[in-house]
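As you look at this complex, bear in mind that one protein chain is not there, while each of the others sits in place.
Moving on, here comes subunit A:
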Amino acid sequence: MVYIIALLSVIFLGLAALVVSRMAAVVKNVNGPVEEERVGYSNRINGALFLIFLVFGLVGVIWSFAHASNYFLPEASSPHGRRTDFLFWLSMGIITVAFFITNALLFVFSFRYQYRPGRKASYYPENHKLELIWTVIPAIVMALLVFTGWRAWRDIMSEAPADAQVVELVGKQFNWIARYPGVDNNKLGAYNYKLIDNNNDTGIDFSDPASFDDFTSTTELHIPVNKPVLLKIRARDVLHSVFIPHMRVKMDAVPGMPTRFWFVADKTTDQMRNELGNQDFGYEIACTEVCGRGHFSMRIRLIVEDEESWKKWCAEQKPLLTSYPEYASRIPANLKAKAAKYLPAEETATPSDSTTASTQQGGGVSVATTSLR
């Protein structure tokens, strides 16, 4: 790369020197009438430079593409991603052809039709047939691209299948929190942003029985392979955006407006490691909506594994209620029995003891919640 930079700069400096020296010669004859000087030698140099630019430009574009393509993302790990990738490269092919043809015409015409003494330009103000042709052809190509793109978009944005594994991803400054629906009911419990505190960082509302087995993680998001996964996305403070580059997934996280994106990951992390020959490979999730100082480092790892080991991993995780039994105080009396299995034994026996010790805002918050309902 360094050599290329050096090479290019040498070429351009050379060209520049050429221009300058040629022009210096012309400048000597400044005394001539303005018009003669303008359409003189420098006109030919500029014309030739367009041609040179075209040739070097072509070489540069092709070479740099070949060089850069080593670092493009590997094949998508999701079926919808491979579909959009195909459409991307199809569109790219079409526009590359147009790019080469139009730029070549522009520069070749500039060179070919530069000023010649005695020649007169042709008076050619319009041609309706030509205009029609180059209105209709782009329109047809565009229609083709739009139609294929629209079908892909419709399928990607369709409702998630009913059996999709639901996972919640919550963005905050500056990390992601993954919340799982737990092992017992595959249902995310309700939440309320006013219930957020240091331990309950997604604001789980424990008056909803579905929330008892929910657990969270801030370092890893585990999902099963070959199974539709529905990401429920929200943000706690400012806008964020979930970006999973290898899955071709992106969706903003908006405070106050939950969003979602469903996809199927069809290559486990291990499969990708073997495929790429890189044992350190890992899927990652990034943030692509500017969110403040730490925007560039909101990383959470994504681990795709087969369903069996995924289930096993889930079973090993502790529900939030188990980790912080003091939240039991927020459980309505009629549901206490249901929550019992997630709480340590003595906790269920004497729930009132720990109430006072629970988080500072516990009481106030439950009032707030009820008033919100």
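Throughout what follows, a contact is a pair of C-beta atoms (placed from the backbone, for glycine too) under 8 Å apart; a residue touches a chain by one contact, two chains touch by 3 or more; residues count from 1.
We adopt the following convention: contacts and distances are computed from a predicted model.
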Choices "Sulfite reductase (NADPH) hemoprotein beta-component", "NADH-quinone oxidoreductase subunit K", "2Fe-2S iron-sulfur cluster binding domain-containing protein" or "Cytochrome c oxidase subunit I" - which one is the UniProt name of the chain not shown: "Cytochrome c oxidase subunit I"
Residue among A:T288, A:S309 or A:T322 touching the omitted chain: A:T288
Interface with the undisplayed chain - residues on subunit A: 1-2, 5, 8, 12, 15-16, 19-20, 23, 26-27, 34, 38-39, 42-43, 45-47, 49-50, 53, 57, 60-61, 64-65, 68-69, 71-73, 81, 83-85, 87-88, 91-92, 94-95, 98-99, 102-103, 105-107, 109-110, 113-116, 119-127, 130-131, 134-135, 138-139, 142, 145-146, 149-150, 152-154, 156-157, 172-173, 193-194, 196, 203, 233, 236-239, 241, 243, 245-246, 248-252, 254-257, 259, 280-282, 284, 286-297, 299
